[in-house]
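The structure is given below, and queries will be raised subsequently.
Heads up, one of the protein chains got dropped from this complex, but the rest are sitting where they should.
Chain IDs A and B follow the sequence of writing; residue 1 opens each chain.
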Amino acid sequence: MSDLLFHLFALLVVACALGVVFNKNAVASALCFLLSLVGVAGLFVLLDAFLLAVLLVLVYAGAVVALFLFIIMLLDMQGGDRKRFTKSTILSSTVAAGLLVTGLVSFATHGLVETADPATVKIVGSSLRAYAEQLFTVYLLPVQIVGFLLLIAMLGVIVLSKKFEGLEDVK
Amino acid sequence: MAVVTVERKPLSFLERTYLPNIAAGLATTFKRMVQPAETLEYPEQRPAIPAGYRGVPTLVYDPNGREKCVSCQLCEFVCPPKAIRITPGEIAHDDANAHVEKRPEEFKIDMLRCIYCGLCQEVCPEEAIWLQNQYSMTGYTREEMVNDKKRLYELGGTLPDAHHKWDKKKAAEEAAAHGGAHH
Partner (left out) sequence: MFDFYFELPLLLRLLLQGTVVILALFPLAAACSMAERKISAWIQGRPGPNRTKPPIAGFLAPLGLVASIPVLGTLLQKFGIFQLAADGGKFTFKEDPVPGHVNKFYFILAPIASMIPALSTVAFVPFGAYFNAADELVPVALAHVDVGLLAVFALGSLGVYSLILAGWASNSKYPFLGGVRASAQLISYELSMTLSVLPVFLWVNAPGGQGTLSLFDVVQSQSQPGFWGGTWYVMTMPVSAFIFLIALFAETNRQPFDMPESEADLVGGFHTEYGAFKWSLFFVAEYAHMIVGSGIFCLLFLGGWNPLPWVSLADTIHALAHILPCVATPLFMALIAIGIFLGKVGFFIFFFMWVRWTLPRFRYDQVMTLGWKKLLPLSIANLIVYALGIAWLQTR
């Protein structure tokens, strides 16, 4: 039963992820992304990590994808002409893909997942208290750093997009 | 005239939160809610018709059962939408009302054209056509919406008459005929 569900959800996640990439319609892509997230949430539920599943749905499916859709609709994106790949695009994408693959392979071969006790992993995923404890003790620094990264990105967007008309005088 | 500019008072903090006004509004609507409904439940309850109401035009009998209309066709001429069609007719000599001489053979009011202006009633020298209390005319066909003479009298019925002018005329004629015999 659990195996069957795993295969179902995994298939959903992968198929929808492919749908995100290959769909020409931006809205359809976003919706595929949504379904893919729901599939991942389902996988979390199969791992008894209810909290993670719920948070994933709440934050990503509930808010982030909705914002994506909002932006897509606001800009009224039409498919447009596909840009030719430039050399720099090919180079940078190859590097990025290489980094990702290296990371995944090293992660898998170093066996970081194996070393953790399955019981504690389970508890962290499902119990609010254990999750919070991990978040505010072991992973406090990474969480803060990620938060700052997001903040910087947000500030950058504001600086780039907003016209500071008042600042003309200052110059 | 001098224009007086009234200084707009700044809103207080409470007013800017909207809350007191929302509460007051809720109180008002709640009061309305517990009050009985103002609606008239139409087919069962009918509105009170005020005097002088201009409803469907009808033809009336006088208290003696005589058709008051003498088919003078003034209403037909005055009718702005030309809703009235009258076919005048003679009253037979052996009739009790033979002295009135004329009555409508057919009288049709097309209620699809009628605008309820009341000019027909205004102009009628015989007070024979009355806009009465009936306000709802319905029908499935155009033909149904044309009131013929029979229907007009059904709707109109009998109205009291203060003058009985044709009776007086008849009496005067008879008296004259009688007196003439004496002379």
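The working rule: a contact is a pair of C-beta atoms (placed from the backbone, for glycine too) under 8 Å apart; a residue touches a chain by one contact, two chains touch by 3 or more.
Computed from a predicted model, the values in this text were never measured in an experiment.
Considering A:Gly62, A:Gly103 or A:Gly147, the position touching the chain not shown turns out to be A:Gly62 (whole complex).
Residue A:Met73 is the one among A:Met73, A:Ala96, A:Leu140 or A:Val157 that touches the chain missing from this view. For subunit A, the residues touching the chain absent from view are 27, 31, 34, 50-51, 54-55, 57-58, 61-63, 66-67, 69-70, 73-74, 126-129, 132.
Within the entire complex, the positions of subunit B that touch the omitted partner chain are 22, 25-26, 28-30, 32-35, 37-39, 41.
Throughout what follows, only the chains that are shown with their structure count from here on.
Centre-to-centre separation between subunit A and subunit B, using Cα means, comes to 78 Å.
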